Each structure stands twice: as structure tokens, then as C-alpha cells.
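I am attaching a structure below and will ask some questions about it afterwards.
Here we show just some of the chains, and they stay where they sit in the whole.
Order as written gives the chain letters A and B; numbering starts at 1 within each chain.
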Amino acid sequence: MLEESVGLGAVTVLAVLEQAYFSLQVIYARRKYSVSPPATAGPPEFERIFRAQANCSEYFPIFLTVLWTAGLFLSPGMSSVCGLLYLYGRLLYFWGYSESAHRRLAPLYFSARVLWVLIGFSSLGLFLTFCRVYLKLDVLLELWTAVALY
Amino acid sequence: MLEESVGLGAVTVLAVLEQAYFSLQVIYARRKYSVSPPATAGPPEFERIFRAQANCSEYFPIFLTVLWTAGLFLSPGMSSVCGLLYLYGRLLYFWGYSESAHRRLAPLYFSARVLWVLIGFSSLGLFLTFCRVYLKLDVLLELWTAVALY
């Protein structure tokens, strides 16, 4: 199992590095706008960076969960590609939100769509595994056979 | 291992969908009470919904961690049932908190108790696995044998 998961593992480490980058940006913004912990309120420029990081942190476990569920139950390759797209979308989201609240929207919708694709992959993978284990039915094989016979 | 984890995977995807539902409620509440990002302060009705979602997000990785630890080291079936109870409790918590701070309490205590059961399952599963691997001792088998002989 570990052998097939190298790609998923690489995307996972990349996701952690991205979170580290976001955290550093908040530390720099705290210094720049003189907002000392534990305060989280400050000028809008600071609050946008703070909220961008908080939002990415909130979605980090959700993202990793569907990345691995889709990867293990359906396809590690397709999930890893979706994972890279998601992380790219989150980077654009962070940079966009740092500039203005409006600029966060397009990359937010993009990364949300990628998450839905991963949720779809996860559900499909779970359904196929369920059919194979409990109904002794290889749905994909049946489908290909039906198509070939047709 | 993947074969036994279909139930855990299904509960996991359900947990992600529940989080998506909570996030959407915050977006609707932001529109309804005119609280634009990055602001998080507003009328109490908004703040309750915002905090309900934040609290569920905070517990999401903790829940998934004990769900899978208990599921892999002890029993996927019992853990999945606990998982469904937890998600149901969190739904009641979110709806209750949206109405009043007091109404969040009963479902909060309920979902906390389910978490403690999952922590107990995890600890027991780790202890049994430790005995089997490092002490070459199948505690459950010994117990059943002792009971049968008695």
C-alpha cells in the first residue's frame, strides 16, 4: 500500500509546507502592522491575512482527508493531481485575499470545486470497494465487459 | 486492510459533507446579517453560527483521528457506529447553538461522551495490539479461555 502512496505522501508534505508559508506570512504581518499576540484584531490589511491563514488551516484537515480517501479507495494518481491543483488554488486564494476581500473569491471557488471532485472520487471509490467486498461484484469489470460485448 | 475500512471511509466522507453543510450555513449567515469577510464580529445570531462552525471544525481532526485509531486497532464496525452517533450529535449541536447558547450544551456533552468512548476504544485496541506484538500474548483469547474453563 505504501508503495502506491508516494505521490499522496509528496502532496501531503507539500500541503504542510504551504501551511508553514502561510503561518510565516501571519508572523510578518503581525510585525508590520504591530498586532501583538494574543490580539487578532487590527487594520483590515492584517485581518485579511489573518483570516486567509485561518481559513486555509480550517480546510487543511478536510483536504487531507478527502485526498487520502480518494487516493486509497479509487486512484492515488488522480487524487495527487487534484491535490496539486487544490494547493495551487489555495496559494492564489491567500495572495488574492491579502490584496482585497474580493480577490479571494475566484480561487476560493476553484479550490472548493477541486474539493468536491475529491469528495466525488472518495464516494465512487467507497462504492466500488463496497460492491467488490460485500456483493462480490466488480462493477468496473462488469461495465467494461458490457461495453465490449455491445 | 482497505476492505475492512469501507465503513470508516463512509463515515469519514459523511463527516466532510457535514462540515461542508456547516460552512454553507456560515456563508448564508454572513449574507443575512451583513457581516463581510474578514470581519467575524456581528450580531449574536451570527456569532453563534460562526462559533458553532468554528468549534465543529476544531473537533473535526480530533474526531477523525480517534475514529480511525479505534477502527484500525480495535473494531471498524463499533467505531463506525460511534462515528455516526458523533456526527448526529454535532448536527444537533449546530442547530441548537444557532438558536441559543444554552441549547448547544446537551448535544455538546453527548458528542464529547462519544469522543471519550472512541478514545477508550483506541487505548484498548493499542493495548491489545501491544500485548500481541511485543509480549506475544493474545489477551482476549486468554480471557475467553479462562472464562470457558471456569
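Rule of thumb we're sticking to: a residue touches a chain if its C-beta (ideal position, glycine included) is under 8 Å from a C-beta of that chain, and two chains touch if they have at least 3 such contacts.
Source: prediction; values computed, not measured.
Because every chain is the same sequence, the assembly can be counted simply: 2 are drawn, and the full complex in the file has 3 copies.
The rule we apply is simple: only the chains that are shown with their structure count from here on.
Fitting chain A to chain B on C-alpha positions gives a rotation angle of 120 degrees, to the nearest 5. The mean-CA centres of chain A and chain B are about 20 angstrom from one another, to the nearest whole unit. Chain B meets chain A in the complex at residues 1-3, 6, 9-10, 12-13, 15-17, 19-20, 36-40, 54, 57, 60-61, 64.
Contact residues on chain A toward chain B in their complex (touch as defined above): 1, 44, 47-48, 50-52, 58, 61-62, 65-66, 69, 72-73, 97, 101, 104, 119, 122-123, 125-126, 129-130, 133-134.
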